[in-house]
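For this view, one protein chain was removed and the others were kept in their places.
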Amino acid sequence: MNKQKVKRGFASDNNAGVHPDIMKMLVSVNTGHTIGYGSDPYTEQAKQLFKEHLGSFTETFFVFTGTAANVLCLSGVTRPWNSVITAFTAHLEQDECGAPEKFTGCKVLTVDTNDGKINTDLLLKHMHGFDFEHHSQPKVLSITQPTEMGTIYSPGEIKNLADFTHENGMLLHMDGARIANASVSLDLPFKSFTTDSGVDVLSFGGTKNGMMYGEAVCFLKPGLSNDFKYIRKQGMQLASKMRFISAQYIAYFHNDLWKKCASHSNAMAKLLADKLVHLDGIKITQQVQANGIFLIIPHDVAERVRQQYFFYPWDEKISEYRLMTSWDTTEEDIEKFVALLKEELKKRLQK
Amino acid sequence: MNKQKVKRGFASDNNAGVHPDIMKMLVSVNTGHTIGYGSDPYTEQAKQLFKEHLGSFTETFFVFTGTAANVLCLSGVTRPWNSVITAFTAHLEQDECGAPEKFTGCKVLTVDTNDGKINTDLLLKHMHGFDFEHHSQPKVLSITQPTEMGTIYSPGEIKNLADFTHENGMLLHMDGARIANASVSLDLPFKSFTTDSGVDVLSFGGTKNGMMYGEAVCFLKPGLSNDFKYIRKQGMQLASKMRFISAQYIAYFHNDLWKKCASHSNAMAKLLADKLVHLDGIKITQQVQANGIFLIIPHDVAERVRQQYFFYPWDEKISEYRLMTSWDTTEEDIEKFVALLKEELKKRLQK
Amino acid sequence: MNKQKVKRGFASDNNAGVHPDIMKMLVSVNTGHTIGYGSDPYTEQAKQLFKEHLGSFTETFFVFTGTAANVLCLSGVTRPWNSVITAFTAHLEQDECGAPEKFTGCKVLTVDTNDGKINTDLLLKHMHGFDFEHHSQPKVLSITQPTEMGTIYSPGEIKNLADFTHENGMLLHMDGARIANASVSLDLPFKSFTTDSGVDVLSFGGTKNGMMYGEAVCFLKPGLSNDFKYIRKQGMQLASKMRFISAQYIAYFHNDLWKKCASHSNAMAKLLADKLVHLDGIKITQQVQANGIFLIIPHDVAERVRQQYFFYPWDEKISEYRLMTSWDTTEEDIEKFVALLKEELKKRLQK
Partner (left out) sequence: MNKQKVKRGFASDNNAGVHPDIMKMLVSVNTGHTIGYGSDPYTEQAKQLFKEHLGSFTETFFVFTGTAANVLCLSGVTRPWNSVITAFTAHLEQDECGAPEKFTGCKVLTVDTNDGKINTDLLLKHMHGFDFEHHSQPKVLSITQPTEMGTIYSPGEIKNLADFTHENGMLLHMDGARIANASVSLDLPFKSFTTDSGVDVLSFGGTKNGMMYGEAVCFLKPGLSNDFKYIRKQGMQLASKMRFISAQYIAYFHNDLWKKCASHSNAMAKLLADKLVHLDGIKITQQVQANGIFLIIPHDVAERVRQQYFFYPWDEKISEYRLMTSWDTTEEDIEKFVALLKEELKKRLQK
């Protein structure tokens, strides 16, 4: 079998594999028969764990991908004549190939923001046309925590946005593809900056933090989406062998595995940023609050380094790149990468 | 952790777990970093294996579920004003919650058939309105192999349907959710009753035959769906850690694991049918050609047996039930089940 | 300007023009300014007239076409995971190019019927899978009155269907593209065989009975579609100069213009049928209850007659044709057509 050596890097937290504890759990539940499609004891247990972490009203539905979690969260609480407001940098705007529009029929409106965070001032642009049939009706504000720029909302900031959206008859969705990194960064339990801060609907990710696959759609308040089971099925996201998603979440919550993984990746990002910040020719462009680092690197330097380490350009116009750490990033990865970068920067100065 | 004893049964081939060889492979590829979303060597290798089994023009795209495989196959070759013709019993008509209509915008037309199989006579009902803008334009015939009724098309029957569809400017799709069971039953390689029989697009399943998750969309002829990568992504079916689907297919094809699994489940169905066929009060309603048995059982008897073994009613109006065997069905499962059934039938006669 | 002589015929009731009273009204309301999009006094008055004819709870929304009326009626009371049941011969199945599926996302299920009429026995085929997430949830039964085969439901038959659908948690939609012809045929007011017989949602047509354009979506019970104004706009069916639809309906209801037009076309159909029924070689295949006649004509005869009179084949396999009369059909039209037909039939016998 082909097992070609793949280079390590900082391309994305989903280039990492599956945490051994998750894999062990997958092996462990692989015994005998279980009813399919979620009517099994593992799924029951996993849904209960979500109630413990997010509040007793939480209704959880497992799906396959982060894109699906976002799209189905929105689909659960909108009708096609609604609009969803989000940051221009948001995953659901930039990286879902129009799946939100295709599946929900809704309009996605954006606000421009430098750090990936939204505030109420930015929203005013879209707060008009309510009850006017010519205009898509604003229904959901979607924020990402941590943002796609690696920054973090405080619970107070989230509460502000929740109050604003609710006052306007809207709901607050959080894309928590990397929510564990936010929890670790804030040093707060999930509930404090979601349910307790007014979030209504949550995409709760696991794949980027050590799981194999599977994400969760969480309705945090009662009555938000009574018919969601049909939405998930029609959205092609109902797993037949559901136990293999549920079991991963059981392992993920067991002994705070999620916290260990996210703490590690956040710490690695911090370590990497500390080593980069004083390098001549490098400029870190965003606060490093989770596991992502955004920085400007001279183009030729970056390209040479990328021949040995995976990472992606973010904004080619200003030679900005993104580095993501993950649960399996090692100090050695960081040291070698920084050493190579330094060498390339030095070569450049000598020219 | 909750590990409540779950009763075994004949409810569905997806109540079974994951074959140990598949699980071993999942553990084996879980080393280090790999580029996400399919640009990895495992996916390359798996796609190559599909070319070997289905022909060199085969373009393969992995997705998560059987519903997704069917819907995206259709989406790849239709526009919303097309119609898709299938059997009334087909999974895509009965068990996909309208996902084909929702995602493709197409009309799904059905033909009534007793054994799940379609022939050209049945299709005539829908062969009209071509080029007439008021009428959805027939574009795809979708057949299931083996059918949802456990029956099998011969290569000749498939060829006939392919010729008919092509003559009418249409394409032939095969839902191969249990295609391995068909191959074993026909004692023919996949290619002979797909590509070589004129099939254009194929949903190639694995989950029902020992995999954990993951199905394949296969375009068997060149040029059928040039933009399919966008369709998959917008359909929320692009796996970030793709290697864990691809690797399963590598294991699945390795040493004909697929054949061992399917041969076993077909043999178990045969064994079970042989024991049932002579029982008084039982009537087998379909030919047993793969791993499904359809039979009429007196309602009260069935309900008492179902308290100990999972299986589902198929047509409650005539007290028809479905029994599915799987790669892990044991002779003991069958003996105990038949013994219990006999006992209940006997009790009934004594009343 | 091109004013080539167009031959008359029996092709469709929309080949006729606009009744002079409707045209007069269009001229009459063309004075000065009026607020657009329906906030005008003509629309207010027209909506009031619908309340008078269909009951005080009636909420009416004007749209452009019969297809739009049907599709938006369904869209108002369904979600994408629902199914709609209708006759295989129904306009929404055969002649809307999949618009219902595309716009609502719903599945359209059909029942086979010889005369275009549905009864509860036929519906049993689809009465399963309720509350089962794999299966589209049946939500609407759609009947056509008069049917596409020119037959008429009695109020009692409609009441039966309404009771059945309501008992199954469903709603009853009526496609009334030619509803005036039904009212005349039954000699009953609209309300008796719609609202009073349990119909929930109604497509109320006018174009086929002397109007220029414009159809009405009528919700006959309160609370059925609170957000319908957005559905109409998003469905691209909100007229800017709405007064020119509303005014047509004002004229249509004034002095029972609708009744005069429909009585005439029904009478012409009766006259035509009476002349055809005894012709050798002709077989009338459906009861003539409204303004459509279905009949088998020898193919060669039909084709020769069609060179002088427009009419369409209905089922080419059995050489069945459809003749539609309209508000402007004249006795002369009928006499000349029958004379020609007789002559061609005679020629044939002489061969």
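In this document, chain identifiers A, B and C correspond to the written order of the chains, with residue numbering beginning at 1 in each.
We take it that a residue touches a chain if its C-beta (ideal position, glycine included) is under 8 Å from a C-beta of that chain, and two chains touch if they have at least 3 such contacts.
Note that the structure is a prediction, hence the values are computed from the model and not measured.
A.B. asks: With the missing chain put back, one of B:24, B:134 or B:299 would touch it. Which one?
C.D. replies: Touching the chain that is not displayed is residue B:134.
A.B. asks: In the whole complex, not just what's shown, which of C:76, C:98 or C:292 touches the removed chain?
C.D. replies: C:98
A.B. asks: Even though one chain is hidden, which residues of subunit B still touch it in the full complex?
C.D. replies: Looking at subunit B, the ones touching the missing chain are residues 37, 79-81, 105, 133-134, 137, 227, 229-234, 238.
A.B. asks: At which residues does subunit C meet the chain that is not included here?
C.D. replies: Output for subunit C: 1-4, 6-9, 11-12, 14-18, 23, 26-27, 29-36, 40-42, 44-45, 64-68, 71, 96-99, 102-103, 207-208, 212-213, 230, 233-241, 244, 250, 254, 310, 328.
A.B. asks: Applying the definition given at the start, please give the residues of subunit A touching the unseen chain.
C.D. replies: Here the touching residues of subunit A are 80-83, 94-98, 101-102, 105-108, 110, 124, 128-129, 133-136, 316-317.
FYI, only the chains that are shown with their structure count from here on.
A.B. asks: Could you classify the subunit A-subunit B contact as same or different, where same means more than half of all interface residue numbers appear on both copies?
C.D. replies: Counting shared over all numbers used gives more than one half: same.
A.B. asks: Give me the superposition rotation angle from subunit A to subunit C, based on Cα atoms, as a multiple of 5 degrees.
C.D. replies: 180
A.B. asks: Between subunit B and subunit C, what distance separates the C-alpha centroids? Give it in angstrom.
C.D. replies: Taking the mean C-alpha position of each chain, the two centres sit 41 Å apart.
A.B. asks: Any idea how many Å lie between the Cα centroids of subunit A and subunit C?
C.D. replies: Their C-alpha centroids are separated by 51 Å.
A.B. asks: Could you say which residues in subunit A touch two or more other chains, in rising order?
C.D. replies: 230, 233-234, 238
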